[in-house]
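Note that this complex is displayed minus one protein chain, with the remaining chains in position.
Now for subunit A:
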Amino acid sequence: MFEKLIQKGLEKSAWLYHLNTGSCNGCDIELVSVITPRYDAERFGFKIAGSPRHADIIVVSGPITSQSRDRLIRTLAQVPEPKVVVSLGSCPRSCNVFNGSYCVEGPLDKYAPIDVSIAGCPPKPEAIMAGLVRAVEILKEKRRAMK
């Protein structure tokens, strides 16, 4: 009965959970700049949630370090379906400049399927917004597939 409203809701109100797996902080600051008055992602309903249980989109930044690997796996498992994994920056895709380090166990696709990846080191806020909008579309598709 509510399916139409739920689809609309997913489109208009995706909550982000930001997961830092050893990033250099560059990507984190760019993600935060997306919710500042200049870019204001809240007008599309994006909101940073405090707990993975509330999240729809998990934004992962950083090459997976060995300290953060278990946390990454456990956090991703805690997110309720439907969920979308977004990789932010070059690090989660390729480990970037940290590749080959003794404490880096990336890339991210060893542990979870990536739905959207946003390129850049760090990506521009506009690119992040574009990626998030794409993520919302995938979120809706996943909900449709769940039915």
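Here are a few things to note about the model shown:
The rule is simple: a residue touches a chain if its C-beta (ideal position, glycine included) is under 8 Å from a C-beta of that chain, and two chains touch if they have at least 3 such contacts; residues count from 1.
By definition in this document, contacts and distances are computed from a predicted model.
Missing chain, UniProt protein name: "Carbon monoxide-induced hydrogenase proton translocating subunit CooK", from among "Carbon monoxide-induced hydrogenase proton translocating subunit CooK", "Sugar ABC transporter ATP-binding protein", "Ferredoxin" or "ChsH2 C-terminal OB-fold domain-containing protein".
From the set A:Glu30, A:Asp56 or A:Asp115, the residue in touch with the chain omitted from the display is A:Asp56, counting the whole complex.
The residue touching the chain not shown here, chosen from A:Gly26, A:Pro82 or A:Gly120, is A:Pro82. Hidden from this view is one chain, which touches subunit A at 2-3, 5-14, 37, 40, 42-45, 48-51, 53-54, 56, 78, 80-82, 143.
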